[in-house]
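Report on the following structure.
Here the complex is missing a single protein chain, while all its other protein chains stay put.
After this line comes subunit A, so read on.
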Amino acid sequence: MTVVRISNDSLALACGADEVAAAFDAAGCTVERVSSWGMHWLEPLAEIDGQGFGPLQPQDVAAVLSGQSAKAIGPIEQHPFIARQQRRTFVRAGKTRPLSLEDYAATGGWEGLRRARDIGSEAIVTEVTTSGLRGRGGAGFPTGIKWQTVARAQAAQKYIVCNADEGDSGTFADRMVMEGDPFLLIEGMAIAGLAVEAMRGYIYIRSEYPHAIATMEAAIRASADIVAPFVLEVRVGAGAYVCGEETSLLNSIEGKRGEVRAKPPLPALEGLFGKPTVVNNVLTLAAVPWLLAHGGAAYAEVGFSRSRGTMPIQIAGNVKHGGLFETGFGVTLGDLVDDIGGGTASGRPVRAVQVGGPLGAYHPPSDFHLPFDYEAFAAADGLIGHAGITVFDDSVDMSRQARFAMSFCAAESCGKCTPCRIGSTRGVELIDRISERKGRAPDRIETLPQMHNAPKVERTLGDEIALLEDLCETMKFGSLCALGGFTPYPVLSALHRFPEDFGITPVVEPAE
C-alpha cells in the first residue's frame, strides 16, 4: 500500500491539506500526517517514497498516483531549498509525526536531556555558555548568562517560562516548532529546568495559534513521565501583542493586565510570582537539546562573528519561495530574498524588505549585502529580531507603512509609559499631515499668550519631518520596552531610506 506523507501544520491545513489527505485516503493510500518541510509555496505537499508533489489540490491525486503529475518536484531532500539549509532546530521538519514519541526517540530525541541529567546543573550552563547561544526572541541576550543568573539565585521555587507569544508579522518558526516538533521544546525546557533547578514550566502561547496550543497540550500529557519531576503547563494569551514582551508576559500569566514592568529587578531574579525565572523564546529553548547532545563547541562551529549557531529564518510576504530556512548566521539578506526566496511572488522588483517583524527596519535592496548577524544589522540601523523577513514589491507606499507602524503601536501599547502610549498616536497624526504634504498652522490654544513655547508661525513640511524624528528619538530612548522603543525603526527607516514617499527628495533629507 502506498504511504503518503502530508503535513498537518496549520499552514498546510489553511492551504487545504485535509482535503488532499482525504483524496489520497479515498484512493486507497495510507496517509501519515507529519510536520511541514517548511517549503510553504509547495503546500499542501505530499511525499511518496521521498518524492515530493505540490502544491496539490484534491483533483491532482489521480495524476500523482499514476506517476503523471506535473507537480512532481523530485526527491524532497535534494530540493535546493532544503539541501542548502543547515537544520538543527528543524532537523525533524517534514520527517516525523509531531505527536509520535516513537518517531521522536528514533530521531535522537531525549539524548540532550539524558546527557543533561548525567552532567548536572553547572556543566549544562557551561555547555550553553560555550555554544554562544543568544536569545532568539530578538534581544540576542546570551542564554548561558541568563541561566547562570537564575541558577545562582537562591529561592525555594523557580520557573522556566517559554515565550511562545509569536505576534510578529512575518514570523512563524515558533508555531512550526510547537506544531511540528513539540517534544523538542519540552526537552529544551526540561533541560533548562535541570540547569537552574526549576521544577515548573509555563509555555505562554498566543490565542491566535489554536493548533499549536492543542499540539503542545497533547505533547505535554504524552511526555509527562519522561520529563518528571519537571511539570509543564500551557497558558493561553488573549490577543495582546505586547505580552510578547517578557515582563508583560509574566504579568499576564499571573492574571494581571499585560503591562510592562520596569527593569530592574530582572526576571532572572524576580520574575514569575516574584521568583527567579528563565524567560526564553521557543527557538532558544528548542536549540538546547541539539547543543546538549552534540556539545556546545559543536554548536558554535557554525555562525558569524558573535552570532553563533543557526537561525531559523522565516521568509514571508510578497516572495516566490516563502518558508522556513534554517542556516548558520552570516547568509546575506540579498541571498535570502533573491536567491533562496526567488524574488517577489508578484514578479515586480523588490522595493523594501522588513527584517525583524513589525518593530524591524525597512531595508532597500542597497542593504542586500548585509550578513544575517545581530551586530551587522544593528550597525545598519536595523535588527534581526525573531528573524522574520517580509518582502514588499515596488507597489508599496512607505509612508503608509510608517503610519501603520505607529498605528499598530497605538493599538497594542500597554499604556504604562507615556512615549509609547501618547507618542504613537501623535506619530499617526504627524504622518497623516506629512502625507497630505502640508504644514500646520498654530491652533487656538497655541496662539494663546500663555503658550510661550508654542510656535506662532505655520510649521512647514520640513518642520513636521523634524518633529517626527524628534518624536521617534523620544520613543526610542524613553519607552520602557521594545514596543515603543523599536517602533521608530520601521518609521525612521521608511523616512530615511525612502524619503520620496514622504514628499522629500533625498538631497534635502534632514541630517541625522
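Heads up, the rule we're going with is that a contact is a pair of C-beta atoms (placed from the backbone, for glycine too) under 8 Å apart; a residue touches a chain by one contact, two chains touch by 3 or more; residues count from 1.
One rule holds for everything that comes next: contacts and distances are computed from a predicted model.
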| item | value |
| --- | --- |
| Chain not present in the shown complex, as UniProt names it (candidates "ABC transporter ATP-binding protein", "Putative transmembrane protein (Alph_Pro_TM)", "Nickel import system permease protein NikB" or "NADH-quinone oxidoreductase subunit E") | "NADH-quinone oxidoreductase subunit E" |
| Which residue of A:Q51, A:T126, A:T149 or A:S169 touches the chain not shown here | A:S169 |
| Residue touching the undisplayed chain, where the options are A:W147, A:Y241, A:Y299 or A:F498 | A:Y241 |
| Options A:A116, A:I186 or A:I315, residue touching the unrepresented chain | A:I315 |
| Residue among A:A26, A:A83, A:A224 or A:A378 that touches the chain left out of view | A:A224 |
| Touch residues of subunit A, complete complex, unshown partner | 10-11, 13-15, 40-41, 43, 166-172, 175, 207-210, 214, 217, 220-221, 224, 233, 235-241, 252-259, 273, 314-319, 322-323, 345, 354, 357-358, 388, 390-393, 396, 401, 404, 408, 412, 414 |
